[in-house]
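A single protein chain has been omitted; all remaining protein chains appear in their positions.
Labels run A and B following the written order; every chain starts at residue 1.
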Amino acid sequence: MIFGLPPQKNIAEITLIGTGGGYGESVVIHLGSNNWIVIDSCIDPVSKESLPLIYLNSLGVNLKEDVKLVICTHWHNDHILGLSQIVEKCESCVFCMARPNDLRKFLQLVELDYRKINIEASNSSTIEFKKCMDIIKQRNPNLRKNAEVDKTLLSLSYSDTITSEVISLSPSDFTMNEFDMEISTLITEYGPSSKKIIAKDPNSKSVVIFLKIGSHRAILGADLEVKETDKEGWIHILDHSQLVEKSTLFKIPHHGSSNGYHKRIWTELLHANPISKLTPWNRKTKLPNAEMIQKYTSHSDSLFMTSPHMNDKPKNRDRKIEKIIKKMNLKIKEVKYARGVIQNRINIEDENDNWHTSLYENSFHVNSQIA
Amino acid sequence: MGVNTYVEKILQTGQFTTDGKDVLEKNKINLFALNEKIIRRLKEIGMDNTFSSHQEIKKFLDDGIEQDYDFQTPKFSIGFIDKRKYFSKIQKWVGHIIDFNDEVITAKLNDINNPTTYEIAEFDVDEVPPEDREFISNGAGFYWSLGQVNDNGQIEKKSLIRFQRTKPWEESDINEIIDSADELYHKLNNWE
Partner (left out) sequence: MANENLEAYTLSVVVIGAFNPSIVHPFWLANKKLIREQEAESANIEVVHTEISKFSIDWATFEITRDRFVVKTSQEPYFEPVRDLILEIFKLLKETPIRSFGTNHSKYYDLRDADRHYKFGNKLAPLSNWSDYLEDPRLQTLEIIETKRKDGKKGLFRIKIQPPDIKLSAIYGILINVNDHLDINERDFVKTFSENWKPSFDRASEITELIWEKANN
């Protein structure tokens, strides 16, 4: 078993899967009694397999029946790759995303971008998204849910006294109205069929998830950022959410970037010293940076990352080609793939239990590395 | 008048009409007398790649152009004009611009022959051929190849960048796309 034994019925689990940066992140959740949720997807760039599926398969989860909810937090490459594989296999799942107000126009944009597939100009996220739509259009309309502020997406009773809830805290109405305008602009500017459609600010549409599992609480921050206004982003949640409660586990938003940080999140939405985890970003900018790592470790003794930052290096390839690259002094760097899994488990029936962490593959405890 | 010039003239005359038959009529060419010469010329210009034997060419010309010539499967047709120019070692990417300014382009590269992890490249705008620079914009797609070219036995290292040239969507394309999106919309609009 690469990722340990499957959890018992009374053990809840929140597992973060990372790829090192360029190939996405995903969260897999067990709400107890074989009820599973998948948030976003990421892939192995070589096999193109969806990592949450590999993970669930390794635990022997019955995908067809036991995955109850699949959430797409936002329409962005590093959160959606491989999602259609999950939706396809998890036949009874409810598919959830922030549904644009003008769904018709949004689908036109998707279709427009999807047509570019043949010349490789299409966004992979569009291809994934379109595949998901093609699957769910065949399914019962009850199997789709719209994520919005303070909406209960799933509610399950574990026993007479213990329940679990999955609640979305974002995106705000303001954000979705802005998105409508953006879609209109993108549609009029679609340009030649060889050009990719690039959305301006996909992170602001992120769906943040608040989990109530028995008496345990967790917040999964997707890529939501802090905006200057209280109309959207984290400030909107801080100022307006009626349902959010202080939590003991936090998936840090947007690879620990400073634009996803606000002190109030750590004081108002989280208990002191929560379990915190994140996936890094490994391009030209490396996230989280030293300053942010210091901030996070000051809030949490248990900061985990799915993989360390990696040095930029060119790919290994034919020696003659390597020579040419060197001779021409070309700046070409591989975006490395490094899988890491941070598994946190807790006893649903025991309100005094704390999160237990198991680290797999490249994941590590940040605090002990910098001590 | 040499054979080549003669045949070329006939072929050139054809440019000004829409129907090959008329040209032949107008010029009162005796096809049978010309066959061998035409065949030779056609062979010289490489038509032997297209037809497998003299008989086929003859049949084609004799029977007239209106005939629906029954081609079997495509023949192997090698015989390049630039016969001796080929790449012996090559790395090919399809790239998309993710950022650019007046001097530098940053792009995401996917290996065409071995699409695994992707790469990020930075290169000067000068590397882009002048006629392709109009295509530089965020999201624009291009092909980039690096390799060793064998040009008449001369080995050279080469880097080639070529932007994707595709025509803008036409109204009919857009209509088709909208129809398809609307079909999806009708199946998905009850999404609460």
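In this section, a contact is a pair of C-beta atoms (placed from the backbone, for glycine too) under 8 Å apart; a residue touches a chain by one contact, two chains touch by 3 or more.
Note that the coordinates shown come from a computational prediction; the quantities given were computed from them, not determined experimentally.
Novice: Kindly state which of the options B:112, B:136 or B:174 is in contact with the chain not pictured.
Specialist: Spelled out, the listed residue whose C-beta touches the missing chain is B:112.
Novice: Identify the residue among B:90, B:120 or B:181 that touches the chain left out of the display.
Specialist: Final answer for the missing-chain contact: B:90.
Novice: Mind listing the subunit B residues that contact the chain we can't see here?
Specialist: 8, 11-12, 14-15, 17-20, 23, 45-47, 49-50, 65, 68-69, 71, 73-88, 90, 92, 94, 112, 129, 131-132, 143, 145, 147, 149-150, 153, 160, 162, 164-167
Keep in mind that, in the parts below, only the chains that are shown with their structure count from here on.
Novice: Averaging over Cα atoms per chain, report the distance between subunit A and subunit B in Å.
Specialist: Their C-alpha centroids are separated by 43 Å.
Novice: So in the complex, the part of subunit B that touches subunit A is made up of which residues?
Specialist: 89-91, 94, 96, 106, 109-111, 116-123, 135, 137-141, 146-148, 157, 159, 163-169, 173-174, 177-178, 180-182, 184-185, 187-192
Novice: In the complex of these two chains, what residues of subunit A are touching subunit B?
Specialist: 22-23, 45-46, 99, 103-104, 107-108, 110-112, 115, 119-121, 133-134, 136-137, 141, 144-146, 190-198, 283-284, 314-315, 317-318, 320-321, 324-325, 327-328, 330-337
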